[in-house]
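All protein chains but one are shown at their positions in the complex.
For clarity, chains are labelled A and B in written order, and residue numbers in each chain start from 1.
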Amino acid sequence: MSRDPLRFEPVPVRLNACAKTFPGGTRALEPIDLEIAGGETVVFLGPSGCGKTTTLRIIAGLEQPDPGGSVFFGSEDVTALPIERRNVGMVFQSYALFPNMDVAQNVGYGLRVRGIDRRRRDARVGEMLAMMQMEALARRRIDQLSGGQRQRVALARALVVRPRILLLDEPLTALDAKLRDGLRLEIDRLLRQLGITAIYVTHDQGEAMALADRIVVMSGGRVVQIGTPRDVYFRPADPFVADFVGTTNRLQAQAADGRLHVLGADVPWAGATGPLAVLVRPEDVRLDAVTGQAEAKVTTAMFLGDRTRLVVETGTGETLSIDAPGRASFAIGDTVRIAIDPDRLLAMPL
Amino acid sequence: MIQSGIGSRVLALALVAPAVAVFGAFFLLPLARLFVVGLSGPEGWRTYAAVLVEPRYLESLVSTMLLAAAVTAVTLAIAGTSGLFLARNRFPGRALLVALLTFPLVFPGVVIGFMVIMLAGRQGLIGTLSEQVAGQRIVFAYSMAGLFLGYVYFSIPRVLLTVMAAAEKLDPQQAEAARALGARPWQVLVHVVLPALKPALLSAGAICFATAMGAFGTAFTLATRIDVLPMVIYTEFTLQANIAMAAALSFVLGIVTWLALSLARSLAGTSVAAAA
Partner (left out) sequence: MTTVTGARHGVAFWLQLGFTLLVCMLLVAPMLLSLLAGVTENYLVGIESGLTTRWIAEVLRGYSDTILLSLQVALACLAATLVLGVPVAYVLARRGNWLTRLFEELLTMPIAVPGLATALALIITYGGVGEFRRSWLFILVGHVLFTLPFMVRSVLAVMSAVDLRTLEEGAASLGAGFARRFFTIVLPNSLPGILSGSLMVVTLSIGEFNLTWLLHTPLTKTLPVGLADSYASLRIEIGSAYTLIFFVMVIPLLLLLQALARFGQPPR
């Protein structure tokens, strides 16, 4: 084991054909294969009930995959190991701190069950609390901590035993928005500094984008896309991903002879031909009174500070969300001209 | 204060007045009388002192407390084990098992006594079995051991339900967190689960103790020879017609059981009686 408290061994993780059927027949997870590189931060993203937690618990050893599935840490097959022998760090949404122990005792618990003597334990707990800037809280009871402090204690407790991988299940969901942003930055910094392999579950696309090296987008027990945050945002694999990660408009279009007919106008087009659905993000729709291809009527204008989110109806009867600058002001019923650059359009098979 | 739903204090008073009147007239006043009657014997206040000084009463008080403590310890161990098991596992037939285990909850002491006779009496199950196996009829219903069995029998359902309710409220992620940190099942139990169950165990234990101190029906059914405090009180009152002594003993008994419950409540920090 490395003696540098700030660097971890980067342990790769592999899932082979891991599926999960719960007693009673709920198929929570279709067979999935997944490779996670050592030191990588992977975020499982998807709506509630899509199987993120189940996948995480299979990796942790809290659930067994259906027969035929296997889990590898590096070259070691850990499928048959119970969680207490896998040496993983785990952080829960509810913190799961032990209320009968103070902060230092919580953080030191993993060392205590490993039989590490008092003195070395205290030293490592102190080191850990110092790294998390929580020395002052060492003797506090759990119910004397704020939500953010609790989650930092939970992180420290998971890390102090130098786990092979770190698993986090919606660690920020229970916190209010301000705290969430602060702690998200802190977790991001920590994960990069430590170089530990981390798997992070969330239903919040903002969190996923901010933290992930790669995002695994899940839906209905399946993996629908794996890619970097930019991949997932700019090249979503299907309309579900496009809609779940950010907001999109879905438009009917017809492509032929190097032109795409959309919103009642033609634009140059090099992609697929035939009837298509095209996706475009609100921030990629421009308002341009001069060159705009189509005319539309404002039906809703919502001022959001940094921008104004417009909902407009086009002459072809389609509804679009558009982001306009915050300083521009609109009234319902205004007519606007909108323009879309063809390279911002994403074609989907119908 | 914000306008509350009950417009006035008067209305609140009117709503509780009947209960206060009944409770005052038929509980508080009689209890005060009981205390006074305890003082009114020829011995005066020494009647109370006799509880602690006269060997006959002191022995009875001590043996009743020992019995109650033993019942509490054994019941907590038995019902704690089974309750935790039933709360943590789901298997076919579990609901039936829980239902069967909670039947004695509402049996009166006399019926419990009869159950003990059925188990350990002259024609009881244990006697019949032991005669067949060892050639000797084991009969212990009509003694302290029979009373012990009866109180454990009676207390198991209540402790079981309390432990199950508390165990089902535990955050399962705490145990999972402990396991993730490398704790073995027994370490999870000792370091995480039992501390979290402490309030429930304390309150269930206190109720168990108080019940075993004050119960009368079981002892009455099994034999008048068992010198637990309630039996002594009954004898003083009916046979000796020593009303002052019976009153003093009753008052002391009430104080002991009430203290046990209050102590457990302050230790557990929750409403102990709420588990009754």
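The rule is simple: a residue touches a chain if its C-beta (ideal position, glycine included) is under 8 Å from a C-beta of that chain, and two chains touch if they have at least 3 such contacts.
Since we're looking at a predicted model, the values are computed, not measured.
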Considering the complete complex, of B:Leu86, B:Leu202 or B:Ala268, the missing chain is touched by B:Leu86
Touching the unshown chain, chain B contributes residues 4-7, 11-12, 15-16, 18-20, 22-23, 26-31, 33-34, 37, 78-79, 81-82, 85-91, 97-111, 113-119, 123, 125, 153, 156-157, 167-168, 170, 172, 175, 185, 210, 213-217, 220-221, 230, 233-234, 237, 243, 246-247, 250-251, 253-254, 257-258, 261, 273-274, 276
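The criterion applied here is as follows: only the chains that are shown with their structure count from here on.
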Here the gap between chain A and chain B, centre to centre from mean Cα coordinates and rounded to Å, is 53
In the complex, chain A touches chain B at residues 60, 62, 82-85, 87-90, 92, 94, 96-100, 109-110, 113-114, 154, 157-158, 161, 167
Chain B residues touching chain A in their complex are 171, 173-174, 176-184, 187, 191-192, 195-196, 198
